[in-house]
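Report on one structure; see the data block that follows.
All protein chains of the complex are present and in place, except for one that has been dropped.
Labels run A, B and C following the written order; every chain starts at residue 1.
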Amino acid sequence: MSDLSVQIGPLTLANPLMAASGCFGYGVEYAGAVDLSTLGAVVSKGLFLKPREGHPPERIVETPSGMLNAIGLQGIGVHRYIAEKLPELRERRATNVINICGSTLDEYVELARILSDADGVHALELNISCPNIKEGGITFGCSLNGTFDVVSAVRKVTHLPVIPKLTPNVTDVASFARASEEAGADAVSLVNTFLAMAIDVETRRPKLSNVVGGLSGPAIRPIAVRMVYECQRAVKIPVIGMGGIASARDVLEFLIAGATAVQIGTANFVDPFIWSKVLNGIRDYLQRHDVARVADLVGTIDTSSREKQWTSS
Amino acid sequence: MSDLSVQIGPLTLANPLMAASGCFGYGVEYAGAVDLSTLGAVVSKGLFLKPREGHPPERIVETPSGMLNAIGLQGIGVHRYIAEKLPELRERRATNVINICGSTLDEYVELARILSDADGVHALELNISCPNIKEGGITFGCSLNGTFDVVSAVRKVTHLPVIPKLTPNVTDVASFARASEEAGADAVSLVNTFLAMAIDVETRRPKLSNVVGGLSGPAIRPIAVRMVYECQRAVKIPVIGMGGIASARDVLEFLIAGATAVQIGTANFVDPFIWSKVLNGIRDYLQRHDVARVADLVGTIDTSSREKQWTSS
Amino acid sequence: MPVDVEARVIRNTRLSSDYNVIALAAPEIAGAVEPGQFVMVKPGRGTDPLLRRPFSVFEVLRREGRVEGLTLLSKRIGAVTGLLFDVVEGDVVSCLGPLGRPFNLVDPPAEAWMVAGGVGLAPFATLAESLVARGTKTTLFYGARSGAELFYLDWFESRGIRLVLSTEDGSRGERGRVTVPLERELRRAGSADLESADIKVFACGPEPMLEAVSQLAAKYGKRSEVSVERVMGCGMGGCYSCVIPVRDAGGGHHYVRSCISGPVFAGADLAWD
Partner (left out) sequence: MPVDVEARVIRNTRLSSDYNVIALAAPEIAGAVEPGQFVMVKPGRGTDPLLRRPFSVFEVLRREGRVEGLTLLSKRIGAVTGLLFDVVEGDVVSCLGPLGRPFNLVDPPAEAWMVAGGVGLAPFATLAESLVARGTKTTLFYGARSGAELFYLDWFESRGIRLVLSTEDGSRGERGRVTVPLERELRRAGSADLESADIKVFACGPEPMLEAVSQLAAKYGKRSEVSVERVMGCGMGGCYSCVIPVRDAGGGHHYVRSCISGPVFAGADLAWD
């Protein structure tokens, strides 16, 4: 039996599959479909300090092999999360990564402080990349200094693993991974969604109430794989990859590109039973290829040229 | 009958449909499938000064609702293009936009000089955004100064409309549109492809010989529409939009977002007879919506909120 | 919890140029579904279309006493309903369910009045069967664009459901909106010359119709339950796309996920603005 465990800084995950933030409710919604303790981790829906109503509908629209969302981070806020969701998650023995969002640096710090004291929190994912809200978040994620500042401020106040979540809406994502590493991050995760939009041509109005939204799903996978590949070569800390993963093959593609673990988002909407299917597919692959530990696959992409190379006459 | 003509700087196109560079051969390949004079314009395959062999296969790979390409700009070079292709294109009364690629600023200038003297060239599209070659091109396209310099250098040596083609692989594409406008561009076109990759998990090798390639096709459309929308609000010159257009609806979406004209690339591979279908669809829409000129649609997106807006209790 | 079934298409019956009924071999779901619950379906393979789409379970199919499958009543409006219109016997449709909160039934002597607008008929076949089984007197107010779009009338009649029909073009039943006969009958019921005035109104159809029905029910002092149709990404509470504003105690509103808190809501709870 292959060893599926992977290491994210000080945290050991049972396997590399994490439920992506915002795509798995608070986790409890899916407890009937999947035994939460069998997941590498459950990443919570993005949490602010205070409850938020989010954007009015329409909040999603389907696009070719993808979807746009502009949920606007509707959520119950960190205090109700701790009071109402964490106990059940603890009971179900989920590994909980909390996705935190602030409008200011201080809010990130306060969230980190509060969550560091909570029982059953295993890591913090810093959402500095949500394209759907005007305040904060992505303004940190699109600036190297902003990224460095948030990560180091949070680093100072928590013993938990700190995982900044990077936006793909930048020229050079690897530089953000480096800034995160320098600031003391235990890992980076990427990608968040691509800023995008869709228009109803009959009404000439945006299909989303928020005008723009974030593109996720299989459509973005080739870009996400490239970004993971770039980041893994730029830093020594683990990279958590995501973007359009919908099968064991896709997970393996990210691992081989350089991801130590992966998250599945949109595909969980399509198939809430995806988790065991993907895990079985990975086990099968490891066996067929005689790989003892899933961690041995990470970054094993072979870019040496074996093509018949010749030059023009 | 609606007026389909649009204006790109000094150039009038019969309609807003242009064949995208690299997706229509040199144009002559498709002369049997579509009367080239009925297209708004034919954009040539990217041309260097010298012939190029391009990358070894595999050069393309399909991805969800998209494709990666790393052709590597195989081509016959500008001189053979003028000698072997332009005469037939002239004869077929095509409106010819030449997509030029250089490794240095001087090469762009020389290409512009040579083409300005050629009969039957109607505009220059500056490919400063090809993700598939190491030399030049995208290094200009990812730097505001580089973009400004190439555009102004070419501007100085040609009377032809100058259209820099922007890469989407940047944090703020609108700033590149502004730099282009300041440097004297007549229009900007976007998007070129997104840098991306795919891995064969069985061999752990990249699927493309060039490791990375450019993502095109319907998958990228929502991102491209957003970028066109941003650019159109940032500049006064026309924006030529592309990225995943595969139907009249998609063309209309780009026009409403702010594109004055559009290019169709990947979808022409799927359906070489797409051109008349799309034109008919546009005509039908204009009639149904009682719009006299297609140009009247440009940028008519209505972002005013008509949703029931209310705030949380 | 819901199950996911790769359901074979048993048959596809076209009712008009837009409406069809698809019979799916999904006995696991059909055997568990309650009236008002829905399934998330996806025909074909590949990632375009990507997301499943929500459909009410229309009928539960039984053969020789055993549950064989279920049907969907589908109106063609876009990508997935277009594919569903064209499926043929032997094709496979992924079907996840049952999902959502069902209608709350009523027992005699209370009466049930079902109000359907167009494809909003879908949840009322199973509801009618459950009501009839309890002996609850049931009426179907059913409105459509034209008589050619009023389906399954015999089906309901043969089960003893009283039909009150209306069409926008007047080609069958009363001309105009279904709320006109509904209000007339509510008024009449209020005047107590009807056998029973304990009536519960169930509605499914376009949201403006649901709003009107809820308000009419309230006006005449009747309970109402409406089944809403918001765009759903997952059907499981995971994505927060399907939210609808409900009233809260303080007089304000907040968004709840219609896939897990609904799709059936008490008409009085929704914040129709």
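Going forward, a contact is a pair of C-beta atoms (placed from the backbone, for glycine too) under 8 Å apart; a residue touches a chain by one contact, two chains touch by 3 or more.
Just so we're clear, the structure is a prediction, and the values are computed from it rather than from any experiment.
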* List the shown chains that the missing chain touches in the full complex. => A, B, C
* Structure fact -> The listed residue (B:Leu13, B:Leu36, B:Leu49 or B:Ile71) that touches the chain absent from the view is B:Ile71
* Asked: Touching the left-out chain: which of B:Asp3, B:Glu29 or B:Asp302?
  -> B:Glu29
* Could you tell which one of C:Gly46, C:Gly135 or C:Gly160 touches the chain left off the display? => C:Gly46
* chain B residues touching the omitted chain (full complex) -> 22-25, 29-30, 32-33, 45, 53-54, 57-62, 64-67, 69, 71, 74, 217-219, 246, 266, 268-273
* Structure fact -> Omitted-chain footprint on chain A covers residues 64-65, 218, 308, 310-313
* Sites on chain C contacted by the missing partner chain, in the whole complex -> 44-49, 79, 82-83, 88, 90-91
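The definition used in the following text is that only the chains that are shown with their structure count from here on.
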* Structure fact -> Per the touch definition, the chains contacting both chain A and chain C are B
* Please indicate the chain closest to the centre of the assembly, with centres calculated from CA atoms only. => A
* **Centroid distance [mean C-alpha coordinates] between chain C and chain A, Å** => 37
* **Averaged-CA centre spacing for the pair chain B and chain A, given as whole angstrom** => 32
* Whole-Å distance, chain B centre to chain C centre, using C-alpha means? -> 47
* Which parts of chain B, given as residue numbers and ranges, touch two or more other chains? -> 64-65, 218, 308, 312
* Structure fact -> By the touch definition above, chain C meets two or more other chains at residues 47-48, 254
